[in-house]
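Just dropping this structure here.
Only a single protein chain was left out; the remaining protein chains are all shown in position.
Residue numbering begins at 1 within each chain, and the chains themselves are lettered A, B and C in the order written.
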Amino acid sequence: MSSIKKSDKILGIDVNSIIKNTFSAHSKSTSNSLQQTLDEAFVHEPKQFKQVTEFLSEKVKSAHIELYKGYIDSFNKISAKLDTANRSETNSRHSEYRSLKFDETYNLNATWLHELYFANGFDPYSEIVMDSFSYMRLQRDFGTFEDWQRDFIAAGLSVGNGWVVTGFNMFLKKYVNIIVNNHSDDIHMGFYPIIVVDMWEHTYFRDYLTDKKSYLISQMKELNWTVIEERFKKAEAIAQVLK
Amino acid sequence: MSSIKKSDKILGIDVNSIIKNTFSAHSKSTSNSLQQTLDEAFVHEPKQFKQVTEFLSEKVKSAHIELYKGYIDSFNKISAKLDTANRSETNSRHSEYRSLKFDETYNLNATWLHELYFANGFDPYSEIVMDSFSYMRLQRDFGTFEDWQRDFIAAGLSVGNGWVVTGFNMFLKKYVNIIVNNHSDDIHMGFYPIIVVDMWEHTYFRDYLTDKKSYLISQMKELNWTVIEERFKKAEAIAQVLK
Amino acid sequence: MSSIKKSDKILGIDVNSIIKNTFSAHSKSTSNSLQQTLDEAFVHEPKQFKQVTEFLSEKVKSAHIELYKGYIDSFNKISAKLDTANRSETNSRHSEYRSLKFDETYNLNATWLHELYFANGFDPYSEIVMDSFSYMRLQRDFGTFEDWQRDFIAAGLSVGNGWVVTGFNMFLKKYVNIIVNNHSDDIHMGFYPIIVVDMWEHTYFRDYLTDKKSYLISQMKELNWTVIEERFKKAEAIAQVLK
Partner (left out) sequence: MSSIKKSDKILGIDVNSIIKNTFSAHSKSTSNSLQQTLDEAFVHEPKQFKQVTEFLSEKVKSAHIELYKGYIDSFNKISAKLDTANRSETNSRHSEYRSLKFDETYNLNATWLHELYFANGFDPYSEIVMDSFSYMRLQRDFGTFEDWQRDFIAAGLSVGNGWVVTGFNMFLKKYVNIIVNNHSDDIHMGFYPIIVVDMWEHTYFRDYLTDKKSYLISQMKELNWTVIEERFKKAEAIAQVLK
């Protein structure tokens, strides 16, 4: 049988006084246990990616890996700082915790988006099977596969500096394309990312200059639909969960 | 047996010329089918919410519902416009499609966040069971339940204008708190929202003036852990999918 | 006669090695002198404002002053930290200096915008003279004075959370209205602010709920055109400088 914990007891009747007590009572013991709990959880190691393509130069490929590692390095540092950051004096204007939270989101998204991008492209033998979830769901939610392509290109070319992503919106329960600004702005809440193309200028400007349409299409020509299909299967399983 | 569709065939060898053909060949027929497909899918109806609480005045409650309905109205208009927006001349500086996509994200997030918020609060009999997923997962990922409270308050007070949300990060595979700016900035990619408190000034300034800490704690005292537990169960099922 | 200082000498021929030398050679001595120079310059004191109006409740007025003082307090703290912040290891992902610079802009703008707003409104005897710069320039650049009003209202109602400002754009060399998001986004480079109305929800939601149009018009009815005329005179003098 489970014990009952009334939230009234947790935060108390006199809201302001009680929460202060909670803060001081726990501040020593919990900050240690918190630190121990989180210390390992947030350490992320860079993965190895082969970018097999003739559409990008070797120098761009290796520079891109360097940038990716920079985000991981920053994210790990931020996570460690957040373990012990002062949570009792934050405000909406200026505090260490607040800055760390923004940088956490920025570097965390940058890390994952790069990993998704490196893994879902670079397949010179790219092909999509018509009875795959990939094909069927894009067809269902965009009208035709070509309509998805058209919308993906339109979204990609609309990016000032950021990402174009096809993913599953958990509220709409359908697949949509989104335009991400930088790494963390203009993102759908509850969005599981599936097809990711980097539209920062560092991905295309060296090899394509201002012709970002050719870059984008080159990436679309080498999408690894085997990797993408695994993500669609997960999205479909998520869709089942949310029914 | 499934047919094979090579992506080379789809987008062609001469990238620039082929994609143009694709565009013109399909532009008539598909824009119609696209429109039909999407027309109904995106129409969202406002839901009914009872905000049972003495911590907020009646006028704030009804004004809040009015704002919520405004976002739904805008979202439905945007969705209809996106069905037929010109996708062949977008760019990263100025185009109808680009503006619509930003407004889509803004109003879509605003709609869902408000629905999550209205549904997960306003329970005067709020209590959390210690062997619930809610309690156990917050304990596991934050150290203790009080550590989660402390971090949630710290995050909430760090919001300039926006939202504080506890949710499941699908990359880290753990529960974290995030600070959302406005409705669509500083959001984690792949984030399933679970505990949502509105930190726009319209929620608290009338009743609490600058004392947003008392507002935030009042909301935390009336969290509906039954509703939240259902979301945690879904997040746990999503976690299983992503293993 | 003036000495010549070649910039080649300053940063050296071998760019990377020299700049490092410069950094270490100066780091001790200059960080002290820098600190002394800046220490006083950035300390800003709150000003006294009487908000004489019946369009806003007393509680909103005093809460607003409290918020204003919070920004000044944060700005002064940030300025002090920036005096000695580590400038040799900044990057675009995560560094103390970078966070401080963003917070500097945010709090500095918030401080000045509030001061401009408090000073240019709250005149129950508001009247504008037709041969004033205020009237003539708004007429010249917007078509008619009513066109300025119309555009100002349109801009004000377009603000999600932020400010509507009439000012002098130093590039266009004309007066325009801008929509500022929060305190520091979507701002014109080279923009001298003249007529400022706060459109954060804390200014109107308590007294007007969702009817922000009535709030905005109430502010426009009590604009202090004497204060504004002084600003227009300065803008005109700036226009002369830029000819």
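One rule holds for everything that comes next: a contact is a pair of C-beta atoms (placed from the backbone, for glycine too) under 8 Å apart; a residue touches a chain by one contact, two chains touch by 3 or more.
These numbers come from a predicted model, not from an experiment.
> I'm checking contacts with the chain that's been left out. Which of C:I65, C:A80, C:M170 or C:V227 qualifies?
C:M170
> Of the residues listed, B:N107, B:S132, B:T203 or B:S218, which one is in contact with the missing chain?
Answer from the full complex: B:N107 touches the omitted chain.
> Touching the hidden chain in the complete assembly: which of C:T53, C:N76 or C:Q149 does that?
C:Q149
> Could I get the residues of subunit A that touch the absent chain, sorted low to high?
These residues of subunit A touch the chain that is not shown: 59-60, 63, 66-67, 160-161, 181-182, 200-202, 205-206, 209-210.
> Residue-wise, where is subunit B in contact with the chain that is not depicted?
So the residues of subunit B touching the unseen chain are 70-71, 74, 77-78, 91, 93-94, 99, 102-103, 106-107, 110.
> For subunit C, which residues reach the chain that was dropped from this view?
Residues of subunit C in touch with the missing chain: 2-8, 10-11, 15-16, 19, 22-23, 26, 30, 33-34, 37-38, 41-42, 87-88, 90-93, 95, 97-98, 101-102, 105-106, 108-109, 111-113, 126-132, 135, 140-147, 149-151, 153-155, 157-160, 165, 169-172, 174, 178-180, 184-193, 213-214, 217-218, 220-221, 223, 225, 234, 237-238, 241-242.
Criterion: only the chains that are shown with their structure count from here on.
> Pick one for the touching-chains graph, please: line, ring, star, complete, other.
Here the contact pattern is complete, since every chain touches every other one.
> To lay subunit A over its twin subunit B by CA atoms, how big a turn is needed, in degrees to the nearest 5?
Value: 180 degrees, nearest 5.
> Whole-Å distance, subunit B centre to subunit C centre, using C-alpha means?
It comes to 32 Å between the two C-alpha centres.
> Nearest whole angstrom, what separates the Cα centre of subunit A from the Cα centre of subunit B?
Taking the mean C-alpha position of each chain, the two centres sit 15 Å apart.
> Give the residues of subunit B that touch two or more other chains, as numbers and ranges in rising order.
In subunit B, the residues touching two or more other chains are 160.
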